[in-house]
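== chain A ==
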Amino acid sequence: MIPNPWLNGLVVGGAVLAVLMTLGALASWWERKFSARLQGRVGTTILGPWGILQPFADAAKMIQKEDLIPRDADRVLFYIAPLFPVTLVLGLAAVIPFAGYWADGVWHGAAMVADVDVGVLFVLALSGLMVFPLWMAGWASNNKYSLLAAMRAVAQGVSYEIPMVLAALVPVIASGKLSVTGVIAWQAEHGWIVARLPVVGFLAFVLFYLTSLAEANRIPFDIPEAESELVGGVITEYTGIKSGLFILSEYLHTLVASAVATGMFLGGGHVPGLAGLPIWAQVVISLAAMWFKTLALFVSIYWIRWSWYRFRSDQLMELCWRYLVPGGLGLVASTAVAVSLGWV
Partner candidate 1 sequence: MVAQWIPVLVYLSLCAALSVAMFVASALLSVRGRNNTPATFDNYECGEEPDGAAWIRFHPRYYIVALVFVAFDVEAAFLFPWAVNLRGAGWLPLVDMFVFLGILLIGWAYAVRKGAIKWQ
Partner candidate 2 sequence: MMGPVDPALREALAKQFPDVFAAEGDLDPNGVVVPAALHVALAKTLKESFGFTLYVSVIATNFPTAEGETYEVATVLRNPTTAQPFWWRVRLGADPQLATLYPLFAGADWQEREQFDLVGVNFVDHPDMRRLMLSEDWEGFPLRKSYAIDTPHTPWR
C-alpha cells in the first residue's frame, strides 16, 4: 500500500487493471482451448503459439468494424450502454486484497486498491448495478430479442441479488467485519469460512458461487444470452467493439466473482504456514495462493458452462425464490445462532 491515496489508486489500480484485462482477454482464448479439449477438437492454433494471440486479433477486428445503430433505436442509450459493464465489473476488484501478510500477529491486506471498511457492501452494490447496462442495451435496441433478454436479465439479476446478499452475510456475521480485508483477516486467524463453520459455511459458499454464476450470466443461468432462442440476447444489435465490451465484461465478471468468492469464503490469499516468513515472501506466496484459488473457481465455472444445460426463465425464478431465498435465510439464522452461542 502506497501512503498517498491518489498515487495508490493510480499505481495499484493500474496494475490490477492491467492484470485483469490481460487475464480477461486470455480467458476467452483459454475458454476456446478448454472447450475444444472438452469436445474433442483442437481449438485455435494458427495465430501465435497455440493460437494465444487470437483474442487480440478479435479485439483489433472488432475495433475496425462498422458501427451500426438501428434506425429505430434510442440512440443515446444505445450508444452509452456498452461503456458501463466493463467499468462496473472492473470496479468490483477495487476492494479485493489480492495478497496479504502477517505483521504483529495481525493479517494485513496487500495488492489492493483500497481497504474500504464497507467493502462487502461495495461489492454487492456494484454487482447489483450490473443489470442496468444490460437493461439499457436491451431496451434501447428496439429489438424484440434484446428486449426479452433484457427483461429476463433484470428479473434474474435482482432475484439472485437476494440470495447473494444472504450468502455474503454468513462471513460477515462470523467475522463481524464489513470489509473484505476484515473478513479475510478473521479467516486467517480462525480458519476459512468453508471449513470453520461446518456445513453452513460450505452451503453458504455454494450459494454464493451459484448466485455469482447467475449474476455473471453463465450456464446454467445464462438466460439473458440464450443464443439458441434469443439469437444474441441483449447484444443482438451491437456491432464491433460494443458487443466486444459486453463479451469481455462477462469474462471479467466470472474472474472477479471468483476472486470475491475466494476472499469471502476461501480465505483469500491466506495459506497456513505463512507466519514467520519475511513480508515480501508472504506477499508473493499469498498472491500466488489467491490467484490459484481464484483461477480454480474460474475453471470450474467454465467446466460447468460447457457441460450443463440452460434453465428456462420461469424455472430459474422458481429456483431462486422458492429454494435459494429461504435457504439463504436459514443459513443466516443458523450462523447467527452459532455466533451468539459462541460456537464459532
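In this section, a residue touches a chain if its C-beta (ideal position, glycine included) is under 8 Å from a C-beta of that chain, and two chains touch if they have at least 3 such contacts; residues count from 1.
The set was built so that all candidates are chains of the complex that A comes from, given by their letters.
For clarity, every value in this text was computed on a predicted model and none was experimentally measured.
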| item | value |
| --- | --- |
| Selected partner (touches chain A in the complex), from 1 or 2 | 1 |
| Candidate 1-touching residues of chain A, taken from the complex the two chains share | 5-6, 8-10, 12-14, 16-17, 21, 62-73, 82-84, 86-87, 90-91, 94-95, 113-117, 121-122, 139, 141-147, 151, 154-155, 158-159, 161-162, 165-166, 169, 172-173, 176-178, 231, 236-237, 240-242, 244-245, 313-314, 316-318, 321-322, 325-326, 329, 332-333, 336-337, 339-340 |
